[in-house]
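What you see is the complex with one protein chain gone and the rest in place.
We just call them A, B and C in the order they show up, numbering each chain from 1.
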Amino acid sequence: MTALTYRDAVREAIREAMMADPRVFLMGEDVGRYGGCYAVSKGLLEEFGPDRIRDTPLSESAFTGIGMGAAMGGMRPIVEIMTCNFSLLALDQIMNNAATIRHMSGGQFNVPVVIRMATGGGRQLAAQHSHSLEGWYAHIPGLRILAPATVEDARGMLGQALQDPDPVLIFENALLYNDSADVPADQRCDIDRAAIRREGADISLITYGGSLGKSLEAAHLLDAEGIGAEVLDLRVLRPLDEGAILSSVAKTRRALIVDEGWRSGGISAEIIARIVDGGFWSLDAPPARVCSEEVPIPYPAHLEEAALPSVEKIIAAARTVMGR
Amino acid sequence: MTALTYRDAVREAIREAMMADPRVFLMGEDVGRYGGCYAVSKGLLEEFGPDRIRDTPLSESAFTGIGMGAAMGGMRPIVEIMTCNFSLLALDQIMNNAATIRHMSGGQFNVPVVIRMATGGGRQLAAQHSHSLEGWYAHIPGLRILAPATVEDARGMLGQALQDPDPVLIFENALLYNDSADVPADQRCDIDRAAIRREGADISLITYGGSLGKSLEAAHLLDAEGIGAEVLDLRVLRPLDEGAILSSVAKTRRALIVDEGWRSGGISAEIIARIVDGGFWSLDAPPARVCSEEVPIPYPAHLEEAALPSVEKIIAAARTVMGR
Amino acid sequence: MDHPAGTKVQLNRDHCLTLLREMIRIRRFEEKCAELYTVEKIRGFLHLYIGQEAVAVGVMQALGADDAVVATYREHGHALARGIPATRIMAEMFGKQEGCSGGRGGSMHLFDKANRFYGGNAIVAGGLPLAAGLALADQMQAKPGVSTCFFGEGAAAEGEFHETLNLAALWRLPVLFVCENNLYAMGTALGLSESETDLAAKAASYRIASEAVDGMNVVEVEAAARRAVDSIRRGDGPRFLECRTYRFRAHSMFDPQLYRDKSEIEIWMKRDPIVRFRDWALKAGEMHDADVTRIEADVAAEVAQAVEFAENGTWEPVDTLLHHVGAESRL
Partner (left out) sequence: MDHPAGTKVQLNRDHCLTLLREMIRIRRFEEKCAELYTVEKIRGFLHLYIGQEAVAVGVMQALGADDAVVATYREHGHALARGIPATRIMAEMFGKQEGCSGGRGGSMHLFDKANRFYGGNAIVAGGLPLAAGLALADQMQAKPGVSTCFFGEGAAAEGEFHETLNLAALWRLPVLFVCENNLYAMGTALGLSESETDLAAKAASYRIASEAVDGMNVVEVEAAARRAVDSIRRGDGPRFLECRTYRFRAHSMFDPQLYRDKSEIEIWMKRDPIVRFRDWALKAGEMHDADVTRIEADVAAEVAQAVEFAENGTWEPVDTLLHHVGAESRL
């Protein structure tokens, strides 16, 4: 066991992958000389050199597409898009190429690229720098979408993603980078299944990424009210681990989705649709959700807080679902 | 009453707006000399000249952003993005600017731009030319999303959209362009509400755009089986007319969503979530959905057909919801 | 791929016959496609390359088996010239399983692993980053390949063009950008889409060496491509090759061609790359009428066989609809 921050965990995962496989390299804006805009890649340039830790110009579409081309050419690139806010500039490459080339080529070509990006709000960065788009990306067939919410997953998921023959997008909630936890040395990690982070019998809090911590805290507080909340960390947003969702809800008969994405058309809706489809008759109450309000994220702390999911909102919504 | 095609209806709407308001102009790829890639704007260059019917280079991001800037500068631009498949290239401008500028500026500036684009599959155009992204765009606060499914709406919505002080995206399903219908001369049109296209007591088919015709046909066939299907055309995908959805389902107690978008994370899920949230206790069966399969659209006719919603699938799903 | 790479065009009889045969293969194949489109054997969009054959054929002569090719939706000619069998291309146009993309792609998405043919990309300029990425992979693995990317002049207005040319030059990637300047992007003439219509000047602004050639002259194209590929293989970084050409047919099968005069088309048709090269080669004594007759006969047979192959091809069963979304191993 070693205590690591989430930031260090990602860095260690990159290092390990680069040491194990010469085909792996990292490219993105300021990953090298600057040390990564969240200091994730700090020191890696010195260790691996500029050929494998590649600073790119501000050209999101081209360098993402170049990563995909390099993947088809035999490399295993890790493309870092600084934040998901800028990934919109690369979306054509992601949706029209990464997600379709295997299909369009009848299975001849695959694109084993890993695209990492920071996501989420909560740092007063306002409307253009606070998107939570991971759930939205999960709409696209051909992609695997990961949302590591724990230090252990930050450490473990990247290596698995690099083993995947198809494009994998990893969304790292920027508020998590300073989280710290012990991580087992030879942990095993999958990128297929959701994980129950806390057991409970009365209600399932279904969440991921930056909202896991809030959900756990809410669950803890709900306990004091006699409400046993199970917390399910989705981990993988596409394909969804529907089995895990349905079996948790089959047990608790009540569900609350906690999602930092905007409410309408968010992945929260998809989870509700799956629950209704697979578990309608066992529900004791309609599934509910706590999401971001439908507003571009405002700058002032109090408004931003009001716009994002919070422990209080989760507790209040859970009480409603419980009929209290 | 005049009989018009959907294509002519859009053209008439553009003409009327341009004649009524000198601030209105049309810009996009091949809207002028070529006559529009779907012949929508054929003849308009001759009528209005190259200043107001502007052919643009292949620069989706810039000309969309330029349309937005021109809107802020006092014009009322209609930006045509040839198809939604290419709109990904302009998504940064749409999500980070069009949808946020009013908010970021504290309400000082607004962006009265109308962005039209063709959408949908069904023409064997394969994986990069068959997206149905309107439901996906409906996730973004700050945008109004329209999906005219009838000739009348094709004729009426554009003018209303140009009156709107905020950005409006209009998705025209390309399979509808040849549809023809009588349109009342002085019709009134809103861009707020859903419309019941067929009344029925047993199940609500909730749909929009290219799937309306299929849903109506299915409703007609279901009638013969003694199933009275109400068909609700959403018309506006953002903001959703939740009242209309809930009151239809309150009556029928059963709902089936028909949506050409991919299933997971599509707007179909949002509609289910709204129904569950607002009408859970009155439901006689879990709402179901018929969507596109989770695959990039394949080229061959039989596979494409299998990937998209069809009358048969709607009927089969409706029967299941009815418990037959 | 049996085209030997090298720096100079060897204009002997054999090579002349090859160049002519390759161009005629494309022409006759596509004429047949147009026919098959009207009887709805081929569906979707169909973009004919007729008139531009000298570009694909000329450039392919300079490439070897290790090189990668990325093309657009107007890529039948490139696929044929690259060596993908006509049978498999035609089957793809029909949407049959035996097609070079298993039927999933159709006309706009021809792919072939054996020939390192990476599509068939239908988003304008979307293939450029892929080609640069393939080149980066070769560079990082110290492989000798040159990645060649074909695109139309319309692509030059896209941001991805700019970003990719800059990165390719900055990183000295072994990539050959072949811009097929046929003067129109659908109905938009170059002068209506570019403030600077000299595409070589554009390339120069990224410090990429460029050459502009008569794209209706297959020998000139080949010679320029060989020079470019040679320089790239020496490690000099990317090159840009503008081929000035013209499409004789409509943009796609839906285009009424309101934007250009018949007379302009006629002028260009006088420069038909096949007729010009054939007449030159006959005059130069590199071939005889009988050779041409034989080529035409061979090609007719090849095309007929391709159609038959496609006709006899099979439809993928609907049960496997969800294949090729992700690796089967991950399902």
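One rule holds in what follows: a contact is a pair of C-beta atoms (placed from the backbone, for glycine too) under 8 Å apart; a residue touches a chain by one contact, two chains touch by 3 or more.
Note that the coordinates shown come from a computational prediction; the quantities given were computed from them, not determined experimentally.
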Which displayed chains the hidden chain touches across the whole complex: A, B, C
Touching the absent chain when the full complex is considered, from C:Tyr206, C:Tyr259 or C:Phe309: C:Tyr206
Which of C:Ile84, C:Leu110 or C:Ala157 contacts the chain that the document leaves out: C:Ala157
In subunit A, positions touching the absent partner: 29-30, 32-35, 37, 55-62, 85-86, 89, 123-129, 293-296, 298-303, 306-307
Touching residues (missing chain, whole complex) on subunit C: 157-163, 165-166, 169-170, 192-196, 201-202, 204-208
In subunit B, positions touching the absent partner: 25, 51, 56-57, 59, 61-75, 92-93, 96-97, 101-110, 141-142, 144, 164-166
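One rule holds in what follows: only the chains that are shown with their structure count from here on.
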Per Cα centroids, the chain farthest from subunit C: A
Whole-Å gap between the CA centroids of subunit B and subunit C: 36
Interchain centroid distance [CA atoms averaged], subunit A/subunit C, Å: 40
Rounded Å distance, subunit A centre to subunit B centre (Cα mean): 30
Residues of subunit A engaged with two or more neighbouring chains: 61, 92, 96, 103-104, 141-142
Of all residues in subunit C, the ones touching two or more other chains: 103-105, 109, 121, 123, 126, 159, 324-325
